[in-house]
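Structure provided below as structure tokens; questions to follow.
Let's turn to subunit A:
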Amino acid sequence: MTAAIFYILSAAALLATLMAITRKNPVHAVIYLVHAFFALALIFFILGAPLVAAWEVIIYAGAIMVLFLFIIMMLELTPGEAARGPGWQRWAPVILLSGSIVVCTLLLMTAEPQAGPGGPNFYASPRDFGYGLFKEYALAVEIVSFQLLFAAVGAFYVGRGERTRRRARGDER
Partner candidate 1 sequence: MITVNHYLVLSAILFALGTFGVLTRRNAIVIFMCIELMLNAVNLSFIALSHHLGNLDGQIFVFFVMTVAAAEAAVGLALMITFFRNRESIEVDDISMLKW
Partner candidate 2 sequence: MHDYSLIWLIPFFPLVGFIVNGLLGKKIGNEKVIGAIGTLAIAASFVVSCKMFFQLLGDVEKTHEVILFSWMSVGQLQIDWGFLLDPLSALMIMVVTGVGSLIHLYSNGYMHGEEGFYRYFAYLNLFCFSMLMLVLGNNALVMFVGWEGVGLCSYLLIGYYFEKKSAGDAAKKAFVVNRVGDFGFLIGLFTLFWALGEHGVWTFQFTKIAENAHLLPAGGVVVTVATLCFFLGATGKSAQIPLYTWLPDAMEGPTPVSALIHAATMVTAGVYMIGRMNGLFSMAPDTMMVIAIVGAATAIFAASIGLAQNDIKRVLAYSTVSQLGYMFLAMGVGAFSAGIFHLMTHAFFKACLFLGSGSVIHAMHHAYHKAHLHDDPQDMRNMGGLAKKMPITFITFFISTLAISGIPGLSGFFSKDEILWWAFSSTRGGWILWLIGFIAAGMTAFYMFRLVFMTFFGKQKTDARAKDHVHESPLVITIPLMVLGLLALVGGWVGIPAALGGANRFEHFLAPVFEHAQETYGIHSQHSLHAFEFPLMGCSIGIALVGIFLAWIMYVKNPELPGRLVARFRWLHTAIFNKWFVDELYDGLFVNATKRLGRYFWKGFDVPVIDGIVNGVGWLVQGSSRVLRFIQNGQIHSYAMTMVLGMVVIVAVYVFK
């Protein structure tokens, strides 16, 4: 059972990735990449990492990829929508991917939670994860918190728009 799910998900991840790295249109690439991340999240779930799987969806697919999408839209990087072939050809891969991912999700939801393949049965509940994180990785948490703060400061500075700058000049005057 899990073997089948694994193969389906692997195929989905590979297909999504292949599509992502070959699309001309960056928006399409983002969409396919999001699918790849969904597939990966499900694989993480199989491997007994439900929390990481959730983050994969929330942070990667949810936050980072949307940020990408946002930037692509903002910079208007999408090439003109010249139709290449019939519509179903363009939509088929996405539908196939989404469909298989949804099916796998449903299957996994009904299956045993600890049903990981191979190795010792290992399942990290969010509680285990939290204990592990704060017991041994307190320093790392500390560092990434600084990291995020300063990255935000830097990104804010670098990405600041022209208008802000002009206003800043006005202040000096």
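Candidate entries met the following condition: all candidates are chains of the complex that A comes from, given by their letters.
Please note the rule applied: a contact is a pair of C-beta atoms (placed from the backbone, for glycine too) under 8 Å apart; a residue touches a chain by one contact, two chains touch by 3 or more; residues count from 1.
What you are looking at is a predicted structure, and each value in this text was computed from that prediction instead of being measured.
Trainee: Just give the number of the candidate touching subunit A here, out of 1 or 2, all from the same complex.
Mentor: So the chain touching subunit A in this assembly is 1.
Trainee: Could you pull out which subunit A residues touch candidate 1 in their complex?
Mentor: Contacts found on subunit A: 2-3, 6, 10, 13-14, 17-18, 20-21, 26, 29-30, 33, 36-37, 40, 43-44, 47-49, 51-52, 55-56, 59-60, 63-64, 67-68, 71-72, 74-75, 77, 116-120, 122, 124, 128-129, 132-133, 136-137, 140, 144, 147-148, 151-152, 154-156, 158-159, 162.
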